[in-house]
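After the structure tokens below, expect a handful of questions from me.
Yeah, one chain of the complex is gone here, protein chain that is, but the others are all in their spots.
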Amino acid sequence: MSFKPSSAEPTGTYFSGRRTRLYSILGLAIALVAVVVLATSVGSVHIPLLTTFRILVDKLPLIDITQTWQSPLSTIILEIRLPRVILAGLVGASLATAGATYQGLFRNPLADPYLIGVAQGASLGAVVGFLLPITWQGFGFGLIPLLAFIGALVAAAVVYGLARVGKTVPVTTLILAGVALGALLGSIVSYLIISSGEDMHGIIFWLMGSFSLSQWSEVGIVLPYAVVGTAVIIIFARLLNIMQLDEEQAQQLGVSVEKIKVILLAAATLITAASVSFVGTIGFVGIIIPHAVRLIWGADHRFLLPLSVLTGAIFMILTDLVARIVLAPTEIPIGVITAICGAPFFLYLLRRRKRVIF
Amino acid sequence: MIKLEMQNVSLGYGHQPVLKDITLRAAPGEMVGLIGPNGSGKSTIIKALSRIINPSAGRILLDGRDIDRIPRRELACLVGVVPQMPLLPSTFTAFEIVLMGRNPHLGLFQSESQQDWAIAWQAMRKTATDSLANRRVNELSGGEIQCLLIARVLVQETRAILLDEPTANLDIGRQVEILDLIKKLCMESNLTVLAAVHDLNLAAQYCDRLCLINEGSVHAEGTTAEVITDKNIKQVYGAENCVYPHPVNGLPIVLLSAKRNKSDGT
Partner (left out) sequence: MKSKVCLLCTICLISALALSFSASCESVPESAPPSPIEVTDQLGRVVRLETAPQRIISLAPSNTEVLFALGLADRVVAVTDYCNYPPEAEAKPSIGGFSTPNMEEIVALSPDLILATSIHESKVISQLESKGLTVLALNPKTVNEVLEAILLTGKVAGVEENASELAAEMQQRIKAVTDKIASLSPEEKLKTCYVVWFSDEGLMVAGADTLQDEIIDKAGGLNIGMEVKDYASIDIETVIGLNPEVMIVGTGHGSSGNDTFDYTRTEARLRDIDARQNERIYGVDSDSATRPGPRIVDGLEQFARFIHPELFE
């Protein structure tokens, strides 16, 4: 007996729901491109839109436009704004995806990418990098991002090791270990900041998160992590759905729960660590964007994850845009903007939809 | 068709032994009932058979193969479980929950196909849950959820089915419906069925063989008539003189009567 879904059948809504989400993904992808172009054409230095277009189009392969603009303008567009916008998109996508993954793995709506100590580990690494009297530059990044990345991964590994009981890692233990280690590392970071004297200013600014001074070399490093990590997570989306049942049922349905936990934890931690190492700890995105996506499009991870990627990227690019033009030439720390812009919108969604999202 | 076997299995949570030296068997086409008082270990046996818990001693075999050696996904294609009080996330619809039963047959990169949807829809029709397809799980009653779980295990298309209290929340009409369905499948498709049942009468009516578990060990095993006897009931449950023959088919039934106290006229 073949199955022809139609809207007349009760399960018709299952399929029309899927179609809506697929169209949404397409629509958001187009919106993302538009937002990238918009963000690249606006900044504290006024550049006419047409000039921006010309500069961008000229860079496309096989197209050559005679240069009618001054060199500093193309430096601004191609070397300052574009890498910044793309990095913001990558980081926003990574944090939103990692947040959705953690929320799915822990089955906890309060989970965010920094739950198992990644942010505090990165902060500690960065502060140590600031205080060491060495400067090092290699492969396109400096000492601070390197130490931040190492710190993030070591912290996550320690938390995982602490939470392991035999062959299993109970999620509650993981959360508690993460919170405890995070608190410990956080207090060490605070102590180091207080005793850092004149370096304090730079450190605090880094900790608040910022996309200023983004460069193409940083994009080049974050991109592979973001792409591979996100791809791995999306591949396991269907299994993540099944893991929303309790672990027993998931196992009875053929899911190797422990193996998947490790894979997804590792992937989500890597993409978070890569993001945090270069731009500091930006809050709000990882926890709220997945929920907003759930409110609008539902909790099926096969759609939740790609939609989080796109929504996270668009959100981060727009908030970074606000952060740099509202009080130009001074920049507002991006963590402030994400909360100020994001929270009211999320509350609005919550009130309007009144839908069970978790 | 596969044969389920537990050989001298002992198991415990931490230092507390729950199963002591259990040996039991279930053959294809056979519906075996696990009966016994609360806390006797029935659920634990089901968890052991689906490799949720590992025994500390003894072996569990599926057609002679050690269950430990079978990869998780393959095991899920062979053995399906209807759990007792499962957590169901309220964000999924009934149809989506049932569809999850197809997971063992899907590879990592595969998604559900037309055929999978058809199988799920058919299972929901059979269990009379098709009208619930778009409802969210948190809106359903206990009985509806139970039927949904049965539909899910049907969708899993396994050779053996383990049921943990499959009819606990159902009214008598539904109880008979569901057990009729399972019995039919068992006989027609030669499935191996093991069901932990609280209700002794239902167990007696539907199961080909019974296994009476008490305090972690097998107290009695055999046909219905062999197991449900006055002596066994008294030894295990402490209730006396309750076993009577069914007026229609002669199978033993357990009937209770309240104690009458003449002095306070109740």
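In this document, chain identifiers A and B correspond to the written order of the chains, with residue numbering beginning at 1 in each.
Just so we're on the same page, a contact is a pair of C-beta atoms (placed from the backbone, for glycine too) under 8 Å apart; a residue touches a chain by one contact, two chains touch by 3 or more.
The model shown is predicted, which means the values in this text are computed figures rather than measured ones.
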### Query
Looking at the whole complex, which visible chains does the left-out chain touch?
A
## Note on the structure
Per the whole complex, from A:L26, A:V45 or A:V326 the residue touching the absent chain is A:V45
### Query
Which listed residue, A:L110, A:A183 or A:A328, touches the chain dropped from view?
A:A328
### Residue, one of A:P72, A:P109, A:G161 or A:P344, that touches the chain absent here
A:P72
## Note on the structure
Given A:S210, A:T230 or A:Q249, the residue that touches the chain left out of view is A:S210
### Query
What residues on chain A make contact with the chain left out of this view?
43-45, 72-73, 75-76, 79-81, 130, 135, 137, 142-144, 195, 197-198, 201-202, 205, 210, 212-213, 215, 328-331
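Just so we're on the same page, only the chains that are shown with their structure count from here on.
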### Task
Mind checking the centre-to-centre distance between chain A and chain B? Centres are C-alpha means, answer in whole Å.
45
### Task
Provide the residue numbers of chain A that touch chain B in the complex, in ascending order.
1-3, 5, 10-11, 13-14, 107, 235-236, 238-239, 241-242, 244-246, 248-249, 251-256, 294, 298-300, 302, 356-358
### Message
For the complex, give me every residue of chain B touching chain A.
### Response
47, 50-52, 72-77, 79-81, 83, 86-93, 95-96, 100-101, 103-104, 106, 108-109, 111, 114-115, 117-118, 121-122, 130-131, 133-134, 136, 138, 156
